[in-house]
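With one protein chain removed, the remaining protein chains of the complex are shown where they sit.
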Amino acid sequence: MTPSNAPATATEDRLYVLTGTCPSVLGSVELVTGFLFQRRCYVTELQTFDDTEGKQFYIRAEFRPMDDIDIEVVRNEFAEAASRYDMTWQIRDSRRPTRCLIMVSKYDHCLQDLLHRYQTGHLNIDIAAIVSNHPDLQGLAAWHGIPYYHLPISAETKARQEAQVWHLIEQTGAELVVLARYMQVLSEDMCSKLHGKAINIHHSLLPGFKGARPYHQAWEKGVKLVGATAHYVSEDLDEGPIISQGVEAVDHSFTPEKLANKGRDIERLTLAKAVKLHSEHRVFLTGNRTVVFAGHN
Amino acid sequence: MTPSNAPATATEDRLYVLTGTCPSVLGSVELVTGFLFQRRCYVTELQTFDDTEGKQFYIRAEFRPMDDIDIEVVRNEFAEAASRYDMTWQIRDSRRPTRCLIMVSKYDHCLQDLLHRYQTGHLNIDIAAIVSNHPDLQGLAAWHGIPYYHLPISAETKARQEAQVWHLIEQTGAELVVLARYMQVLSEDMCSKLHGKAINIHHSLLPGFKGARPYHQAWEKGVKLVGATAHYVSEDLDEGPIISQGVEAVDHSFTPEKLANKGRDIERLTLAKAVKLHSEHRVFLTGNRTVVFAGHN
Amino acid sequence: MTPSNAPATATEDRLYVLTGTCPSVLGSVELVTGFLFQRRCYVTELQTFDDTEGKQFYIRAEFRPMDDIDIEVVRNEFAEAASRYDMTWQIRDSRRPTRCLIMVSKYDHCLQDLLHRYQTGHLNIDIAAIVSNHPDLQGLAAWHGIPYYHLPISAETKARQEAQVWHLIEQTGAELVVLARYMQVLSEDMCSKLHGKAINIHHSLLPGFKGARPYHQAWEKGVKLVGATAHYVSEDLDEGPIISQGVEAVDHSFTPEKLANKGRDIERLTLAKAVKLHSEHRVFLTGNRTVVFAGHN
Partner (left out) sequence: MTPSNAPATATEDRLYVLTGTCPSVLGSVELVTGFLFQRRCYVTELQTFDDTEGKQFYIRAEFRPMDDIDIEVVRNEFAEAASRYDMTWQIRDSRRPTRCLIMVSKYDHCLQDLLHRYQTGHLNIDIAAIVSNHPDLQGLAAWHGIPYYHLPISAETKARQEAQVWHLIEQTGAELVVLARYMQVLSEDMCSKLHGKAINIHHSLLPGFKGARPYHQAWEKGVKLVGATAHYVSEDLDEGPIISQGVEAVDHSFTPEKLANKGRDIERLTLAKAVKLHSEHRVFLTGNRTVVFAGHN
């Protein structure tokens, strides 16, 4: 084992990210770092978490191959090593944008924010389509040159509408569905199909004010903080695994309307943060919790 | 109306604070400022809030009399003026410490913090007594030279214990009761007697995790923020009018124990902030809400 | 003095803001509040500051006339009262947007942010023109339908270019000049003409890293915080009276490039905040300092 020569000689334009989780045992780190070393892959970023409560290990490694290797071969080789540790893992091209489908209703603040970050390169995503149960935001989508599907929904048509949405997801190859203030409850079946692949923004911290007009409820309680929660969609409405939360101070002078305005600001930022973390493969979903390896930006 | 000469000539050592609230009508500000001007009282700090939802007006004015006046006479004169506006008000000596009785169980973090701020002059309070249903913190009280009353409680003795506490409150002339992690629920009668005069610290934002072991619940939900709420005690347990709230970011690496540690830090700061605001007469209790005129420190 | 009936009957659509400052003397508050009461103007927001160091008093009052009065008459009447207290003051229509001229070079992040807030109604301004010493941002201006003046500058043409800018300011009636990353130093004469009417954004806290490449300097020092400062332009370059400052945590992993990115984010927010405060008439310029009455949003 003598030091090979450094990243200067690496193939600068290729960057992969390996994420994995397995039971906490001696060797779990070495499984990954030893493997990458043997394949002459230079580790540029490494994060691990050893969950002492759940006795589960998590790892995320960004790496750059020194040689011109075939990543499929690497995947196959790693599969064998990982199976001995019972590791669930993925190796992804770090530069490839995550393909998204965004669902909205009438509010545009979250959509506007996502579009802005997408266009300015702050989010490594690719927006395949925007779906709404209302026609209102069609113009905005058109302006950004993104296909807009107006799929109205009612109690009677819910099953059919969801089938249409699902068809679109398959057709566009969307890897992530972002509910950017989509004011409809997904069916249990849809939630189940989208497990770990759909992010929702909730207008409150969790646990929060349930039911209608949450900002009026917050006003009535005279809260001194308001917040929002981005989470994976689960069958348990508004109670899925939390990815990110935001909060800001308010005072008595905030009317319900001002609270809602402030809340929308927090929603925008919190949802964008969750989408960013997910698209950088920094989020592990584990039961009703997440492990999130924060990045630096 | 010619300008009198300035605060330089004022009686520097006297400072009062007038707090008042009345329906929103033309003249509500002038009621206070005009009155103070006529009595040659120099306004050093002034805050108002016009609640457009509740159509209620709030004012807080700190003032220094230019002349050697009798504050009782001022109070009597203002009473007459205020009655025409239906104003509820108080004029207090700004420098007089608020007399407190602190109730604790076994946790000492909030008590320690209050004692430290009290001793270093950061809280303008006077701690008349510490009451606990456990003997554990007796030594701490003794070290600070503060009378400690160990009043155990059980389902059978609850009424009698509360009577003892109430007797102590009356005997010491305590104006404020601080529940600094007192792990007992006060009776409805006691809550009612202490309306607006007792502050509790709740180990969560509101609405929060109900029931036992809130930090374990928070851990199970994988929260990314934890917080605490200081509020006036009301019959509705842990749901009284909020005075202050604190929050901090956490991540997946926080075990329930680490969450609880972080939570205790927030509890300390949030309770101390509420006690400070109350003792500086900056909090108006109005129904289930508060109006809080923040100070600068 | 009997309470008149309340804001419900007020002329809802008219709102004014009175700002004033005078030496600290008994009656300075009453000067304003008494006057407004006599003219049947309902005070909706009131802030005062008594500067004990400089013995100077500051007041800001938003008010709504109950009757259909002529604001010019009000101004004339107040002028007489104010003169007795040596008060410098203004009464402005609170709803009228502040007319701005924005100056930029090549960086667009601050301009983009201002345009976005302007369009979504978050800034009560009116952008009369954009001036740049480069042609780069012409398209952006065109897209927003705002006149763009490309006025190149060199050592030789500086005086003439500034004369053109000044002409534009006069011609457009601009009340505020915003230097949104305008990378030129204004002449002493121009600074003097724009005293209190031009806001600059500085890429650092003050005192900060002087000279070229401040983010490289920050990186070399290994700072753990980066910030930005918005200030009124003064002859003392980058050292004018501070209106707002922003700051964020960074760590060792921030390269100079990442520091600059983070810095640009802070610049955007800090400049927008300063423009908002100024346009809401919340900033008093006093020597080399400012008094800023924060709003709630």
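Chains: A, B and C, in written order; residue numbering restarts at 1 for each.
One rule holds for everything that comes next: a contact is a pair of C-beta atoms (placed from the backbone, for glycine too) under 8 Å apart; a residue touches a chain by one contact, two chains touch by 3 or more.
Everything numeric in this text was worked out from a predicted model, so none of it was measured.
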{"item": "Option from C:Thr52, C:Gln90 or C:Thr120 whose C-beta touches the chain left out", "value": "C:Thr52"}
{"item": "Sole residue of A:Phe37, A:Tyr107, A:Tyr149 or A:Trp166 that reaches the chain not shown, by the stated touch rule", "value": "A:Phe37"}
{"item": "Hidden partner interface residues of subunit C, rising order", "value": "49, 51-53, 205-209, 219-225, 227, 241-245, 247, 251-253, 255-256, 288-292, 294"}
{"item": "On subunit A, residues whose C-beta touches the chain left out of the figure", "value": "1-8, 23-30, 33-34, 36-37, 40, 42-48, 50, 52, 55, 66, 84-85"}
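Keep this in mind: only the chains that are shown with their structure count from here on.
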{"item": "Inter-copy rotation, subunit A to subunit B, in degrees (Cα atoms; steps of 5)", "value": "180"}
{"item": "Computed distance of Cα centres, subunit C from subunit B, in Å", "value": "37"}
{"item": "Subunit A and subunit B, separation of their C-alpha mean positions in angstrom", "value": "42"}
{"item": "Touching two or more other chains - residues of subunit B", "value": "52"}
